[in-house]
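Structure first, then comments.
Just one protein chain is left out here, and the rest sit where they should.
Labels for the chains are A and B, by order of writing; each one numbers its residues from 1.
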Amino acid sequence: MSKTSPNAAAQSRERRVWYLIAAVIVAALPLFVTDSYWRTNLIVCALNILLAIGLDFVLGYAGQLNLGQSAFYGLGAYSSTLLVLKLGLPFWAAFAIGTLMAGAAGALLSFFAVRLRGHYLAIASLGFAVIIYQILLNWISLTQGPLGIYGIAPPPTVAFPGLPQIAFGDLRNLFYLTAGFTLIVYVLLDQMVHSPIGETLTAIREDEVSAASLGIDGPKWKAFAFAVSSAAAGAAGCFYAPLVGTLVPDAFFVSESFMILAMVIVGGMGTLVGPVFGAVLLTILPEFLRSLGDMRLIIYGASVTLAVLFMPGGIVEAFHLLRHRLFPEGEMR
Amino acid sequence: MSSIVLQQAINGIVVGSLYVLVALGLTLIYGVLVQINFAHADIVTLGAFAAYGVTHLLSGNYLAGIAAALGLGAALGWLINAGIFVPLRERGSELLPLIATIGVSIMLQNAMLALLGPIPYAFDTPYSNQVIRLGTLFLTVQNVLIILVSGVSIALLYGFMKFTFLGKALRAVSQDRETAGLMGINPGHLIMLTFVIASALAGLSGAMLGPVLVLTPFAGTSVIVKAFAIVIIGGFGNVEGTILAGLLVGLIESYTTQFLDPGLIDIVVFALLLLTLAVRPTGLIAERREENV
Partner (left out) sequence: MNPAAPKQADPPTPLLEAHRLCKNFGGVRAVQDISLTISAGTVFAIIGPNGAGKSTLLNLLSGVYQPDAGEIRFAGLDLVGLPAHRRVRHGLARTFQKIRLFKQLSVLENVLAGYHTRHSIPPLQYLLHGAAFRADARRCRAGALDLLEFVGLAHRAAVPAGSLAYGEQRLLEIARALATSPRLLMVDEPAAGLNGAEVAALLRRIANLRERGVTIVLVEHNMDLVMTLADRILVMDYGERLFEGAPGEVQAHPEVIAAYLGAEAL
């Protein structure tokens, strides 16, 4: 949509201003949010944003449904933790391997199903989520099954000469780490979707036969998008483990995939900001709805269905509609 | 040893025929509409609870319970088609209806959880405890009933698709909307019929499996995941393939439970699914169709 505006250079400048604003918000948040309960929530928010923009990259742009985010999340969390615990690898090496492993698993999975209609990939990834959950639960010698892994240490302290040490046991620093990483991923994805890669993925989403007639290798690009999406989930998992300190398989049950899907749908798929709003809303809102118990999930389910039916662009579309109402003769985007 | 093998074969066929019932509904809808109703699982669960409730209210009249499940399933199918698939049809998206029904599924499941709680219900029918012995083998009358009901429904459905005008029209729609229009049949009505039949089957299978599986609000979900695997292994939209794959998965499940570990069932089933996608992507009974461009 943005490509058609007369001045692409101005838009690219505008994007950079938004990146800067986002960076300022990230930097400022811990100044206002000081108690550890809400700081933890902020970190969870950052991880959920990472999961949601990852899913949106494959769903909103390439038009492929990845229901395996919970599994890739779990894969990242367990593999990085086990690499540190069992092989004694440094955290950042384990982080890189965990992220790459999740990405590779995603690419492999999509390799099986991308030649077929999108439904196959959705179901195959759902199946993958079930398998991984069962493996985490049953491979007790490795994962300790339902008992879980306890006492996972935070990422190692970083020390730059001449500067104070940065310890990630401190929630503020852990927030800067996770939110900073999420922001970087956001920027990279945003640059990609506003490049010919974005054009290619949306072409596949709109009509794969037609895309092929323009030289686009559908299966290859779908696998690419799928791999990016699962790698983002893997990275989120690598951060999840030291944040919570504990890993149990139930954290990566299939329903987690549905939660991430809800964030993308409610926020608005096909834009990267949408899922950010969706993730923040669906992470923070439940904190205020605790009293509702299971009703909370009923509301999520309903909001997914209603959004698809009546507001397929989610919060972002609602926002645009509202702006049109308020400023009818304002500039068109 | 061999009697264990045989006993597990019987168990496998019992479970497998239930899976076939669930999967057939999915495959019917896919065949006609090329869409997935994710809430199919919850129709199964609701069917199970409806059967449970009615059976208990009528002090053990299981047949009335089955009828209630059938009716509830049909009604839900109608509702889901009218409320979700019809409005989304003109948007022509492959995934939106799937996503919308995932929402419905989350809603229904958690509504059931809120109302009925997570603790399994003991659903005993008058037939649960009557045991038939065949030498060293034994099976309950409930199991026999499951095989019979599934077998008869599958046969009826098969006959309907193959030999009646409506059934042929259904297959025509699945091949090509316009042809069906030419046969003088409104495709919209046919799609509705498909939903009602498929969902009634789901309700029915709920009533049948309630007594043999663990009856909680998640009962349908655990079955549907296997049903999806079956539908892909059998070839989406392919009735014969679905029946074959359903029985296969049932057998794999009972042998895995016996000789390996129950925890491995899902892993084995999905390994089979991935293998199918890798080797025969269009399913066991391949039916290669090229999109008419």
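In the analysis below, a residue touches a chain if its C-beta (ideal position, glycine included) is under 8 Å from a C-beta of that chain, and two chains touch if they have at least 3 such contacts.
Keep in mind the model is a prediction, meaning the values are calculated, not measured.
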item: Among A:A23, A:A96, A:I166 or A:M192, the residue in touch with the chain that has been omitted; value: A:M192
item: Residue among A:S70, A:T99, A:T182 or A:T200 touching the omitted chain; value: A:T200
item: Selected from A:I216, A:V244, A:I284 or A:L306 as touching the chain missing from the view; value: A:I216
item: In chain A, positions touching the absent partner; value: 1, 3-5, 8-9, 12, 188, 191-192, 194-197, 199-200, 202-203, 206-207, 209-218
item: Chain B residues that touch the omitted chain in the full complex; value: 290, 293
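Throughout what follows, only the chains that are shown with their structure count from here on.
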item: Centre distance in Å when chain A and chain B are each reduced to the mean of their C-alpha atoms; value: 33
item: Residue ranges of chain B in contact with chain A within the complex; value: 30, 34, 36, 84, 87-88, 91, 94-96, 98-111, 113-114, 225, 228-229, 231-232, 236, 261, 263-264, 266-267, 270-271, 273-274, 277-278, 281-282, 291, 293
item: Sites on chain A touched by chain B in the complex; value: 59, 63, 65, 109, 112-113, 115-120, 122-124, 126-128, 130-131, 134-135, 137-138, 209, 255, 258, 261-262, 265, 293-295, 297-298, 300-309, 312
